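This is the structure, below, for whatever I ask next.
As you look at this complex, bear in mind that one protein chain is not there, while each of the others sits in place.
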Amino acid sequence: SSGNSPTSSGNSAAPSTSTAQETPSTKKDELVVAVNENFITMDPQNTGDALSSGVQTSMYEGLMIYDKDLKLIPGLATEYSANPEATEYTFKLRQNVKFHDGPPFNAEAVKINFDRMSNQENNLRAYRNYKYIKSTEVVDEYTVKVTLNQPFSAMINKFTTGIISPQALEKYGKDIAKNPVGTGPYKFVEWVQGDHLTVELNPDHWNKGAAKVAKITYKPVPENGSRVAMLKTGEADVIYPLPEQQVETLSGAEGVKVERTPSTITRYVSINMVKKPFDDPRVRQAINYAVDKDAFIKVVKAGYGAKLESLMSPTIAHYAKQGEYEYNVEKAKQLLKEAGYENGFSTEIWGNTNSDTMKGMQFIQQQLQKVGITVDVKSMEEATLSDEIYNIKSPEEAKMQMWYVSWSSADPDNAMRSLFSSENFPPAGANTAFYKNDLVDKSIKEATQSSDQAKQKELYGIVQENVFKEAPWIFLAVDEILYGKRSNVDGVYITPSGGIYVREAEIK
Amino acid sequence: MEAVKEVSQISLVSEEKKRSRMSEFWTKWKKQKTAFWAGFFIIFLLLVAVFGPILAPYDPYEPDYDAILQTPSQAHWAGTDEYGRDILSRIIVGAGISLSVSFTSVLVGAVIGTILGLCSGYYGGWLDRLIMRSSDVMFAFPDLLLAIAIVAILGPGLTNVVVAVAVFSIPSFARLIRGNTLAAKEAVFVEAARSMGARSSRIIFRHIFPETVSSMIVFFSLRIGTSILAASSLSFLGLGAKPESPDWGAMLSMGRDYLDTAPHVVMIPGLVIFLSVLAFNLVGDGLRDIMDPKTKN
Amino acid sequence: MSKSLVVVDGIKKTFPIDSGFLGSKKSVKAVNLVSFEIKEGETFSLVGESGCGKSTTGRLVTRLLTPDEGKIWINQEEISKMNENRLREVRKQVQMVFQDPYASLNPRMKIREVVGEPLVIHTKLSAAEREKIVEEMLDVVGLNSYHADKFAHEFSGGQRQRIGIARALILKPKLIVADEPVSALDVSIQSQILNLLKDLQEEFQLTYLFISHDLSVVEHISDKIGVMYLGSLVESGPKESIFANPQHPYTKALLSSVPIPDPRAKRERIILQGDVPSPVNPPSGCLFHTRCPYSMDMCKSTVPRLREIEVGGHFVACHL
Amino acid sequence: MFRYIVKRLIGIIPIIFIVSLLIFFFIHLVPGDPVRLAAGKEATLEEITRVRQELGLDKPLAVQYLNYMKNLFTGNLGHSLKTGLPISDMFENRYEISLKLTFMSLGWALVLGLVIGTISAVFRNKWPDFLGMLTAISGISLPGFWLGLILIQVFSVQLGWFPTGGTDSWKSYVLPSITLGAGIMSMLARFTRSSLLETLKEDFIRTGRAKGLKESVVVRKHALKNSMFPVVTIAGLQFGFLLGGSVVVETVFSIPGMGRLLIDSIAFRDYPVVQAVILLFSLEFILVNLLVDILYKALNPKIRFDS
Partner (left out) sequence: MSENIIEVKHLQTQFTRDNKKTVVLDNVSFHIKKGEVLGLVGESGCGKSVTSLSIMRLFKDTTGEITNGEIKYKGTNLLSISESSMRGIRGKEISMIFQEPMTSLNPVMKIGEQLMESIRLHLGYSDKQAKEHAISMLTKVGIPRPQEIISEYPHQLSGGMRQRIMIAMAMSCRPNLLIADEPTTALDVTIQAQILDVMKQLQAEEHMSMLLITHDLGVVAEMCNRVVVMYAGRVVEEASVYDLFDDPKHPYTKGLIGSVPKLGQKRSRLDSVPGNVPNPNQMPKGCKFAPRCKEVMPVCWEEEPTITATGSERFCRCWLYREESRDAHV
């Protein structure tokens, strides 16, 4: 039961601006969270976008849970153990947990869920991670043992996938995507396509009392300005993302708070290392020296963000700071000269059509202009872009020269293997820089096969060092997660990976 | 004696008339007060468009990261944008881009649309049905999809905006001209030409086409307004000109994130677009008033 | 007498009309089995009330419309099925003058171009040669070269009609189809044009198919007259015979309805009852029976044939 | 009348067929791969192949088209590639919202357009006319998203009269419908004005005046109704435009309507949804025009009803 008294009203209606009186969202026991995109699915095992999974965390829980700082904490499992080779995981499950539709949560339920995900035929997104599972055994009512078919140390991060009620799975089949039933602190109420998704407090939650808001409504509001306006008027209690440019106006506004957290999102320009002149590391380094990261953060990110000093965000485990390519036009010119491009060259940069991306690309263009590199900015509609980048047969065929893009990952494996392992050249993967370094390949592989944290740290350190040195990217920035809240809202966080953490939501 | 009298009278009239065909237009035009001033504004715009690069006080592409998002001041009359570029200079240089894009696109649309409309209206039958049904489909077809396809084929840049906007203009012109053609086809002088034994080509181009010109001019000027808007909407969806180009629509859509913090970045290009479109519409309306014999007082 | 220039034999023309809402196809029998003959140098007039098919007949004769049935010969050549190319040759011989002197001249062309257009279409004359002929022609119709560089709207109705006539004459045609050439003109101007038409006929040996709804005008200009009612010829014959001895009740009523500009003229008025029936649903039998003061039973069922009642070619279609 | 309607309805079938064919091949020709987008950046080749197979996108285009048509004829619009949901489900709510938005826009555009147009015509060449027409021309000269953003700033943020968007109550629709309707209002105002001016020149208006009727009666009872026919036609045509043309407004006001669904689906190359939406729009466009025709004829006593 929520400890909120229904009369604790008025706090959000209080702001002196004449705005917020009547808007429905200001009723004390309901939270409106405005986000920038539509939710795609509510099947946690078939989710690819951060936003959908962000919403799902209110209804679903995995064996493990990411907390608001992206630390793994026990979820439906109270403890776990793994063998040193990282091929066997044993979980002790939490007792007295019930699914929203009634049945109790137990080992059988876990098995059903894991089997569902590890079965290729089901064609679920989660298969990508769960394909490593050879078998799932019910040891007893509250113990499960998972055996992998190969060592995979990052697997523990994947056990955060939400567990679905087997009864509901039975009942809805594929339609579970529209009718989520889990164990989380909130129960699904309704999802009006494209409009909003509402959840209500789960009175039977095992961690009862942590979340205190009776109802949460998630609303997609694609236009930045509108989202901000909604926060100001009180139509929304939490908005995410908050465009950097708008922070300033909001900071002054009454009744509104701006929150910042470092994110897992890295912003960079991927450089095609196969293509001339980018095959020369001096050129890539020169470019890195030629871009003023401070100015980038100031101009493009309105001052919110940190320099990218490795290939991933410091929030991710095993982060190893590498320093920076300090802004130095002379050095850049010098390097270009050494590489034989004293007079610069022409190239193009690609990016999608978001206004942020276009801003960033223009910035790069302006910066490189100063060292004599003429950059043609090509913004392409996302689908066309991904077609151009990924649908190629061989690296030589790639037309991309530079790509202004970002990447978000929750664990080091994802951050490194996907982007720098040579097996992941397009079309097979996202190594769009066509970065290839045997040492890096080897280190990534070994790291995944060891559950020894210290060893992992060392291996991932090697990767970061090498990559940074060879500069397959222009290392730009780590985004800050910026979100706005009404000041009476508490316990709602946006996690560094963009999840919406409402397990302790409260309105004061 | 009398005949001479009559003749001299008439020749007098004709001298006057000859001189007056332009001046008659001018007199009428001067009376369209709003359109008259709007016309001046457009001429001003055109001059700016042509001499933009000379007139611009700053380099429209030159960033100044120490002066970003400055409100209008002595140094920057219209303030600076998110890279510290001078907005006034961008608007001035952008005039050329925006106007030539809309002008070219409407011109292309008008030429193709007119030919289709003339054929459709004159020949009728299956050709008419084909053209008209196709334009129905075009009307129902989402602009965006077409724009994406065009961008995909031509690559990003201004050409695709021109083509996209031109393609959207074709069916409207075709319909307009078809309507006029149908009316003109019934004109007695067209029948007279047929009775003389004139060929279709002569009838279409010598007799019917001139009848459609005035409404085409009117529609043309109105359509330029629309196409400035359409081009800027494409920018809004990220499909327009190069992001760095000072195209008005791009400025507007890039600037919309600053509506709160630095409203001048949006308001000023928005105002310029609004005024230009307004001017073209007013001129179009004025032209309609003096060209359409029906609205003569 | 001279030979026949125009022979029209049983022509029919039906226009489909889209009655739209019900989607049912209807049609107007605009011209139904009309036959007549015009000798060279003669003026044949068609009279009748609005919508009776006069203009349609005129258009059929010039092949601006193609007859559904029947045949038309011009100068011994059958033109009713002729293709466009050969027709263009025939059209040199046949020119038209239209009712509306303003609408029939392209407002965007100078008079020089308007009048010279037939030359452009049919001859390969140089501009200078054309100009000369145009000026001659303008002179013939009482205008002069001062007028050549002006536009139609700068002229009065009568002058415009003169321009129309000049254009029709420029190829020296044999036949001129004049569709109500004076109806839009004021009486004082109308008389100028009628006189001009008569003069030109003499000068150029023209043959006229003259269309009018005004009996007094028709009487003045014609040699022969055809009276039309609802698409059919109800009476035809030499002018004298028709006016002196009208046979068809409709012709009689028509004659008696014409107001006479003489306050002392006393005469028997035949005032018809009712309106002209719609050509979409024409009456059965004799088309006139709904308004005919002498209507008999057989008139309702049987269509009267055109028969010759007097030698010299006076025909009438009436059961009486 | 019945036969007429049936005939027109039958005439729709080939058009829809052509439209569907056009859309189908067109959208498949546009570069972009829904499978790649669905599978995500990290997808492996194997995964992509699997998804492609599952979605049936590995088959030749012609086969895909036939399947699509087969489904269509059984009333099955198919499933979204992106969400996997049945398209009819995705439409349900969005369509209602789009209709509401459309009707509200059209509604106020009609009322205001007629009022402004009438005032302008009656006071032509005087200041009310000038003001009215300036308003009207401004209405079509404003970039839609600019107007929308400004309305939000003024009426939501500053004055707090209306919500910034959403679909919670009728109030939410006020600003978007103004933004969407502005252009149409302007057009209707201009059409009303010119149509009324034409009508006021008609002979029967003079007849009315010669009867001794007051000018207001002449305008109201005689002129307005006669001026309405072209206005009705324009309003009908604009209805079609409204349904499809609301993308920008839906974006600015975060309204989950059909327009957004369309652009989101285009962005995702969600072929079945794009096809379904465009097909629906075309159908609407045609049907509304048919309706306008019928209404036009039914309202106009000149069209005979005889049997």
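Here the chain labels run A, B, C and D in written order, and each chain numbers its own residues starting at 1.
The definition used in the following text is that a residue touches a chain if its C-beta (ideal position, glycine included) is under 8 Å from a C-beta of that chain, and two chains touch if they have at least 3 such contacts.
As the structure is a computational prediction, the values presented were derived from the model and not from experiment.
Asker: Could you tell me which of D:E46, D:E92 or D:E215 touches the chain that is not displayed?
Answerer: D:E215
Asker: Considering the whole complex, which of C:S80, C:Q190, C:S232 or C:T290 touches the chain not shown?
Answerer: Checking each option in C:S80, C:Q190, C:S232 or C:T290, the one touching the absent chain turns out to be C:Q190.
Asker: What residues on subunit D make contact with the chain left out of this view?
Answerer: 200-204, 206-215, 221-222, 225-226, 300-302, 304
Asker: Going by the touch rule given at the top, which residues of subunit C touch the chain that is not shown?
Answerer: 49-50, 156-159, 186-192, 194-195, 198, 213, 215-217, 219-220, 243, 253-265, 269, 271-272, 275-276
Operating definition for what follows: only the chains that are shown with their structure count from here on.
Asker: Quick one: name the chains whose C-beta contact count is the highest of any pair.
Answerer: Looking at every pair of chains, the most contacts join A-D.
Asker: Just curious, how far off is subunit D from subunit B if you go by their C-alpha centres, in Å?
Answerer: 24
Asker: Nearest whole angstrom, what separates the Cα centre of subunit A from the Cα centre of subunit D?
Answerer: 38
Asker: Please set out, as single numbers or ranges, the residues of subunit B touching at least two other chains.
Answerer: Expected reply: 148, 152, 237, 253, 256, 259-260.
Asker: If we count contacts the way the header does, which residues on subunit D are in touch with subunit B in the complex?
Answerer: 15, 18-19, 22-23, 26-27, 29-32, 130, 133-134, 137-138, 140-146, 149, 153, 194, 197-198, 240, 244, 247-248, 262-263, 266, 274, 277-278, 281-282, 285-286
Asker: Could you list, by residue number, the parts of subunit A that touch subunit B in their complex?
Answerer: Result: residues 224-225, 228, 243, 245-246, 248-249, 292, 295, 298-299, 352-355, 358-359, 361-363, 365-366, 376-381, 384 of subunit A touch subunit B.
Asker: Touching residues of subunit D toward subunit A in the complex: what are they?
Answerer: Touch list, subunit D to subunit A: 30-34, 36-45, 47-48, 50-51, 54, 82-85, 89-90, 92-94, 97, 149, 152-153, 156-157, 159-160, 163-169, 251-254, 256-257, 260-261, 264, 267-269.
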